[in-house]
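What you see is the complex with one protein chain gone and the rest in place.
Order as written gives the chain letters A and B; numbering starts at 1 within each chain.
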Amino acid sequence: MEQLVQKLKEEIITALNLSEMKPENIDEKAPLFVDGLGLDSIDALELTVLLEKKYGLKINTSEEGKKVLLSVNSMAEFIRENKKG
Amino acid sequence: MREVYISADNIITPLGFTTDENAASMLAGETGIRIVKEENMSPLPFYASLIDPKLLLGRFSIFDDPAKYTRFDKMAICSIKDAVSSTELNLTDSRTLFILSTTKGNIDLLETDSSDKRLYLWNTARMLQQYFNFSNEPLVVSDACISGVQAIITGVRLIKAGLYDNCIINGTDIISEFVLSGFNSFKSISTGPCRPFDRTRDGLSLGEGSGTIILTSDPSACGNVKIVAGDGFSTNDANHISGPSRTGEGLYIAISKLLKNTPVKVDFISAHGTATLYNDEMESIAMTRAGLQEVPVNSFKGYWGHTLGAAGVIESVMSIYSIRNSILFNTAGFSESGVTNPLNIVNASVSKDIGNCMKIASGFGGCNAAILFHRK
Partner (left out) sequence: MKRACTIASYCSIRGNKVILDDKLLYKGPEDHFSDFASGVYKHFSVSYPKFHKMDNLGKLGFLAAEILLKGRDIINKYPADKTGIMLMNSSSSLDTDRNHQRTISNSNDYFPSPAVFVYTLPNVVIGEICIRHKFYGEGNFFIMEKFNPSFMVNYISQLFDNDIVDCCITGWVEIDGDNFESVLFLIEKSSRTETGIANFEPATIESIYNRK
């Protein structure tokens, strides 16, 4: 799980072009969309593309999206629960 | 100060190849939006308003060789040709400017050749200008979904400044995998035909079309009912590059500037009304802030979808038709209000004397525009 969280942080930085951030600057427990990283609606959509592209996981409703994209931890949890194999 | 009049116009959508054909289909309650199953455009079926390629080919073949022109070219040429043939103005002299409004031009060509010269919008405009023997280097306006309104505002300004006497403004956009995949990635495509301002709206329907407006300073070439294209303004939300402003700031400023410049009682508003949750909500906030919540307002998007760079031209043409023929068109797809600031949404086509119409639009990049058309 820790490994996944670390990997996810790196993938988020690349996918969202957060060039001035390092993985250790991202608190995996902190909300992604309130202040913190200053993410916006395009970033949210981009994170759903990331989950689909790297993990083959689709987010189907915006309610589900809000839950999954809450924090790095919630994203990791979603991947762990749904990823086959 | 010289005034600018509408001399002729045309629109091409699945509902018809002329303005009159479109109006007749609209009054008969038709819509151009239908389910499309085209795997080369999208893995899943989607709702959109697309021009039947066979019909376009048939129309075009009457006067020219269709093999020499792209789908975009054919639509634009058909539209300009119809408008040009219905005006007495001499449009080939040096006092006339051709303006093309488009977001993506011949973007479908990118699928096969990323360096095709026809991908350059100025090149497409140049071809159209030469096709019709218009003088002067053409101008291309590309301001996302406000392009069409912005192109008309630009034409009015250039004529008022005395730089030209006439402007032919054509707005055209086609729908291909390029645009569809992008709007899909934004999750902004509706699950059925779009429902502007409705409680159950869940996104927009894309549409393709072409519209032409001929502006002139010469009122003698404008028929009996003379329609003036008044001043217009564009603004920016300075807030976000894709999300509409939560306060409607930019659109509110554009409307306020317009009403300060031309203090009138607005008879009718043609809204942008894309039927995305946030756009329609934003427009309702801006119109309410401007004190226009009682004014009859419609969205034409339920008839032919969101035609992008053509939308401002096509919808202005239909607004002008509304003034000329004293008709308010129904907001197709609307049944129950779903915006927090209730508006006076037109929910049936009715006869009504309309002296003026405000056309508004908003788009990516945070841009907004408003223009006023009125009877002389």
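Note that in this section contacts are C-beta pairs under 8 Å (C-beta built on N, C-alpha and C of every residue); 3 or more make two chains touch, one makes a residue touch a chain.
Keep in mind that this is a model prediction, so the values were computed, not measured.
Peer 1: Among B:29, B:53, B:182 or B:291, which one touches the chain that has been omitted from the display?
Peer 2: Spelled out, the listed residue whose C-beta touches the missing chain is B:182.
Peer 1: Give the residue, chosen from B:234, B:279, B:316 or B:356, that touches the chain omitted from the document.
Peer 2: The single option touching the absent chain is B:234.
Peer 1: Which one, B:148, B:230 or B:250, makes contact with the chain that was left out?
Peer 2: B:250
Peer 1: Looking at the full complex, which residue from B:33, B:50, B:84 or B:121 touches the chain that isn't shown here?
Peer 2: The single option touching the absent chain is B:121.
Peer 1: Over the whole complex, note the residues of subunit A touching the chain we left out.
Peer 2: That gives, for subunit A, the contact residues 16-20, 38, 42-43, 45-46, 49, 52-53.
Peer 1: So that we can see where the missing chain sits, which residues of subunit B does it touch?
Peer 2: So the residues of subunit B touching the unseen chain are 43, 103-105, 107, 110-111, 114, 119-123, 125-126, 137, 139-144, 150, 154, 157-158, 160-161, 163, 177-178, 181-182, 184-186, 233-242, 249-250, 253, 257, 363-367.
The criterion applied here is as follows: only the chains that are shown with their structure count from here on.
Peer 1: Which residues of subunit B touch subunit A once you look at their complex with the stated criterion?
Peer 2: 185-187, 240-243
Peer 1: Would you tell me which residues of subunit A are touching subunit B in their complex?
Peer 2: The contact residues of subunit A facing subunit B are 40-42, 45, 49.
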